[in-house]
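Not every chain is included here, but those present sit where they belong.
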């Protein structure tokens, strides 16, 4: 019952506006191909300063729930995320 | 004179808006029962991603100055914070 398994994926979002916006950019992109997103952790906050502008870069680890595999032999047919 | 003693308390603030707002939420709650708040340190920034929304969670350590105890025997009667 409680034996859920999650996978973590490291992504870096960038934005000209703020660290908050960089997180939203990264999460929005992750939602396009990953389902069952559950939580994220901020790993690092850096930024670019070239040519007078300020670019915010946030490294996140995003976690999502893996589907239970009924029949591992047919892994390729499953719609959910795999390890 | 300079022999002040401070206590640190770990709190986690949450917000649907931003990490900044989550910090304000946590500090505002701490002010309701703690006096002489002095400074805070951000320990971790995470968040929830369930059901399509983005919840910001900030773990802070909030520090406040402890009152000098004139008479330790009457600790229970003192109005200020205790260790």
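Going in written order, the chains are labelled A and B, and every chain counts its residues from 1.
Here, a residue touches a chain if its C-beta (ideal position, glycine included) is under 8 Å from a C-beta of that chain, and two chains touch if they have at least 3 such contacts.
Just so it is clear, the structure is predicted and the values come from calculations on it, not from any experiment.
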Quick check on the homomer: 2 copies visible, but what's the full number in the structure file? 12
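Just so it is clear, only the chains that are shown with their structure count from here on.
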So, in whole Å, the Cα centroid of subunit A is separated from that of subunit B by 30
Contacting residues of subunit A [partner subunit B, same complex]: 19-20, 23-24, 27, 31, 37-42, 62
Given the complex, residues on subunit B that touch subunit A span 18-20, 44-50, 52, 54
